[in-house]
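Below you'll find the structure I mean.
All protein chains of the complex are present and in place, except for one that has been dropped.
Going in written order, the chains are labelled A, B and C, and every chain counts its residues from 1.
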Amino acid sequence: MSKTPVAVLGATGTVGQKFALLLQNHPLFEIRELVASPRSAGKRYRDACAWKQDQPIPVELQEMVVQPLGEKLQSPVLFSGLDSSVAGTAETEYAQNGHTVISNSKNHRMDADVPLVIPEVNSDHFALIERQPYRGAIVTNSNCSTMFLAMLLAPLHRAFGVEAVHVTTMQAISGAGYPGVASMDILGNIVPYIGDEEEKLEIETGKILGTLGPDGIEPAPFAVSAQCNRVPVFDGHTETVAIRFSRRVTPEQVSAALREFKGPPQELGLPSAPAAPIMVTEQPDRPQPARDVWAGNGMVTVVGRIRACPVFDVKMVILGHNTVRGAAGAAILNAEALQAMGYLKS
Amino acid sequence: MSKTPVAVLGATGTVGQKFALLLQNHPLFEIRELVASPRSAGKRYRDACAWKQDQPIPVELQEMVVQPLGEKLQSPVLFSGLDSSVAGTAETEYAQNGHTVISNSKNHRMDADVPLVIPEVNSDHFALIERQPYRGAIVTNSNCSTMFLAMLLAPLHRAFGVEAVHVTTMQAISGAGYPGVASMDILGNIVPYIGDEEEKLEIETGKILGTLGPDGIEPAPFAVSAQCNRVPVFDGHTETVAIRFSRRVTPEQVSAALREFKGPPQELGLPSAPAAPIMVTEQPDRPQPARDVWAGNGMVTVVGRIRACPVFDVKMVILGHNTVRGAAGAAILNAEALQAMGYLKS
Amino acid sequence: MSKTPVAVLGATGTVGQKFALLLQNHPLFEIRELVASPRSAGKRYRDACAWKQDQPIPVELQEMVVQPLGEKLQSPVLFSGLDSSVAGTAETEYAQNGHTVISNSKNHRMDADVPLVIPEVNSDHFALIERQPYRGAIVTNSNCSTMFLAMLLAPLHRAFGVEAVHVTTMQAISGAGYPGVASMDILGNIVPYIGDEEEKLEIETGKILGTLGPDGIEPAPFAVSAQCNRVPVFDGHTETVAIRFSRRVTPEQVSAALREFKGPPQELGLPSAPAAPIMVTEQPDRPQPARDVWAGNGMVTVVGRIRACPVFDVKMVILGHNTVRGAAGAAILNAEALQAMGYLKS
Partner (left out) sequence: MSKTPVAVLGATGTVGQKFALLLQNHPLFEIRELVASPRSAGKRYRDACAWKQDQPIPVELQEMVVQPLGEKLQSPVLFSGLDSSVAGTAETEYAQNGHTVISNSKNHRMDADVPLVIPEVNSDHFALIERQPYRGAIVTNSNCSTMFLAMLLAPLHRAFGVEAVHVTTMQAISGAGYPGVASMDILGNIVPYIGDEEEKLEIETGKILGTLGPDGIEPAPFAVSAQCNRVPVFDGHTETVAIRFSRRVTPEQVSAALREFKGPPQELGLPSAPAAPIMVTEQPDRPQPARDVWAGNGMVTVVGRIRACPVFDVKMVILGHNTVRGAAGAAILNAEALQAMGYLKS
C-alpha cells in the first residue's frame, strides 16, 4: 500500500521539527513538502532550520527545498505547526482548496464546526467535519497542557461525573518554541505566568469532554481553574490536579478507572497509539519529567500520587510529553484515526 | 545596652549558617556559643562547617570552637536549627535547664503547650509559655512553606472568613539542607513529592490561625489541601493558592486587605521586621524567585496575580525566602518579639 | 562638592541597567539623562525597560523620560552600554561634540588613539586621549572575559615576563544580554562557541598590557590562545588559565605577586575600587561563580588552584563578575580614575 503524501506547515519551527522526526519511517504518511515563511522559502531544509532536536535531521529531508506558505501544495494532508499569527488564514485557505489540515495551532480550535479531538476521548466529534464549508477540512488537537488534563478527566468524568477541577501546571521550556523563553528568565527561576495558557485549559477541556448534538458541541458542565507556571525543565509538563466528583469516589476507584481506560486508537491498533493512553505509577515521588517523559514513546500520560484530598475528593500528579503527545504526536494520531475512520480522502 | 548572649544549636547546618549570618551585627543578640553534633565539637567553626552561603563566614565566628550538643550552655537564649532526629529531646532538656529555646525544628511545633508563632499573626499565642512545665521555654516557628501561606491567610481569614484552601508549592533546593537533594534528581527536573511537607502545610496553618482559649489552641476551622514539589531553584518557595471564602470577596478586596496588613513587629519596630510583611505586586508575571526573593531583606511575602477563580473565589501566587523568613529569620523575629513583649528573661 | 551630571547611553539594556544600579548614590556622579533607541524614547524608564536585576529600579530613575540616541545631551560625561551595531558612530559624534564617552562597547577599543584601560594596570594609557581629534574623548574598558585575564596577567608579566597563555572560559548567560541566550540552547547544556569572544581575548589582552610609546601602544609580546564556552550560570565568568613564563616561576611566587598587587585605584582610594583587585583563595574547589562572584562587591578577580603545570609553568582558575567588574563597574572605575587624574573636564 502506498503512503499518503503529506506536507508540514511551519516546518522549521519547534513543532514542525517534531513532525519531521515523528513522521520519519511512518507506515501511513510520507513527507513530500515542507512549508515555512517566505524568509525560509527556497532554502534547503537543513539550512532553513535552526535544528534543536537531540536526533539529527532525517536524511531524506535535509536537501528538500522549503516552499513558501500560501503556495499551492500537492499533498492531500497537511500537518500544521504554524505560528498563531499566520495559522488562522492559511489553514482556512488550504481547507478551502481541498486539503485536510490537521493542525496543532490554536486558531481554529474553538470554531463551532472544527473538531478538537483526542482520539481516545472524543473521536465522534470528527463528524463535525461534515458541517464545515470547506472542500477539505480542518481538524485540531488541544493545547499541550490541556491534552494531559483532558486525557485524565475523560475516564473519570464518564465513570463518576466531574464537578470541579483545580490544576497547577509546571511547564517545560520547549513548549514556548525557539528562541522562546530567554535563559535569563528561567535559569534557576519560576515564571508564574504563561500568556493565554490558563484560558486554554479552562475552555478547551470543556469542548473536548463535551457532547456532540444537533447544535454542535455542548461543553462538559464542570468548571476548571488553572494556574500555569514555566519551569526550568526541557521537555515534559507536570500538573498537580484536584478533582471534585458528583458522588463519593475513592483514590482506588480513580486508579482503577485510569488503568482500564482505552479508546479507538488502541482498538484500531493505530501506529502511534500507545498500548494504553494512561500509565498509573505507584512510586511515591513520580511522575518526574526527567524520568517519565518518554513513557510510551512520549505518547502516554503518566499519573501518580493518587490520594484523597481534604478539600476536593481526590488529588494527583500528571505528566506528559508536551511536544510529542502534547503537539506533533497528537496531530499525527488524529491523522491516523481520521484515515482509519474513513475521513481522509487520499 | 548590652546584648543578650545567644547560642546556635545545629550551627553547622544550613539553617545554623543562616542564623550565623543574620545575627551578625544584630542590635539585640550576640552569638557566644556554637553547638553541633559530637562529630563537629572541638573544631573551629570554620573547619567544622561546609559553608554554603554567598557571603563569607562572619569573622568573629571563624575561630570559635564548636561545643557538643547536650553540654551545659551559658547563653539564656538558644536558637535551634537542629535536625529533627535530635531536636526533640535536646530542646526539651535545654528548656528544663532554664533556657529559652527558639526553634525552627518541627518536633515541638504541634505540642499543645508550645506556641507556633508568626509574630505578625498570632503573638498572643506566646502566652502558652506559661503553661509549659519548663524552667525555661520552647517557642517555635512554622515550616517554611507554611510560613508564607499562613501569612497570606491571616489578614484574609480575619477580614472575610476562609472556608477552604488549595495550595501547590514549588520549593527551592535550599529547603532540603546540605547535601540534601542530589543534583541527578533535580537538574532539569521536578520532584512532585517532599516527605511530610503536605501534612505540615495542612496542619500547622490551622494552629497558627487558631484561637487561644482556656483549653489551648482551637485550630482555625478551614481545610487546606497541599501538593508539594521540589524545583530546580536555589532559594525561594513559590506557591499557587486558591481560596474559598465564607462570603463573596473580590480580588480587589483581597489585594486591599493584604496591603494594609501589619502586626506587632511593625508596630514595635522590631529590628528584623519589614516595613510591611506582605508586598503585593501588579506585574503580570511576578513574583519570581530569582527576582523577588530578597524583597524586604528576605522577610517579606510577595503576592501577585490576584484574580478571580472559576472554582474557588480568588487565586494568586505567593513567594517567600525559605531560609530567611521561612526559617532562621522567622526564629530571630520571634526572639525579638518575645523580648519586646517581656517574655525573655535575660 | 556637587556631583558630575552623567548620561547613560543604551540605558534600557543589560549593561545600562547595571549602570543605573551601580551609579545609585554614587559620590561623584549623578544620572541626569537616560538614552536609548528611538523605540524607547519618550517613555518613562520604568516602562521602557525590561528590568532584569534582582534589585528594583532606582526610585529617582523610574519616572525619568528616556531620550533618543543622537539627540543633544547636557551631561559632560556619558557612560555607554550601547549595542555594537550603533555604538561606533554614536560615540564618535558625542566625543566630537565635547562629551567624554566612557564606553563598555567594543567598537573603539582597538582604535590606535583610544585608551583601553584597567586603571589598576595601565592608567598611563589615558594619555592617549590627547592624541584624539575630538573636543571630548573616548575611553574604553575591555571585554568581560578579557578583564579578569588581563588583571591576572598584569602583575605576573611585570614580575616574571609572560611568554604564552592558554585560557578556557566558562561564561555566564548574563554576558549575552537580554533576551540573549535562548533557554533551549543552554539549560543543562554547554555551548562551546561565543562569537568574536576568542578574538577579543587574544587581542585586547595585548593592548592592555602593552607599552605606550611615541607611536602609540606597542602590544605585549606574548601569545594568548582562548577557547570560550557558554555555561548555564547566571553571573560570573570562570576561566582556567595556564601560563608559560620567560623564567622559572613557582606557584608560590605567582600567589605572592597576585596578593601584593595594587594600582592607582587603591592608592587614590577611588569609590568603586576594591581594597585589592585580586583575591587569592586557598580552598581546593574555589573560586565558584555561585559563591564568589560578589567578592569585593563584584569588583574583585578571585584566583584559586594555583599549581604547577606539566606543560606550561603554572596553571590556575580565575573568576570575576562579568556585568560588574567586567562591564558597567569597569567603566565607572575608569571614570573615577579619569576624574582623579584630571582628565575629566566637568
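The rule is simple: a residue touches a chain if its C-beta (ideal position, glycine included) is under 8 Å from a C-beta of that chain, and two chains touch if they have at least 3 such contacts.
All values derive from a computational prediction rather than experimental measurement.
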Of B:Ile102, B:Ile118, B:Ile173 or B:Val302, the residue in touch with the unshown chain: B:Ile173
Chain not shown: contacting residue from C:Glu30, C:Asp54 or C:Glu202: C:Glu202
Contact residue for the chain not shown (choose from B:Ser84, B:Asn97 or B:Ser183): B:Ser183
Of C:Gln62, C:Gln96, C:Asn189 or C:Gln266, the residue in touch with the unshown chain: C:Asn189
Contact residue for the chain not shown (choose from C:Gln55, C:Thr89, C:Ser225 or C:Thr250): C:Ser225
Hidden partner interface residues of chain A, rising order: 52-55, 187-188, 234, 290-291, 293-294
Interface residues of chain C (partner: the chain not displayed): 164-166, 168, 170, 187-193, 202, 223-225, 227, 229, 231-234, 238, 240, 242, 284-291, 304-305, 309-312, 315, 317
Contact footprint on chain B, counting only the chain that is left out: 52, 173-174, 178-188, 232, 234
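Simple rule for what comes next: only the chains that are shown with their structure count from here on.
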Cα-centroid distance, chain A relative to chain C, in whole angstrom: 47
Junction residues of chain B, two or more chains touched: 187-188, 234, 290-291
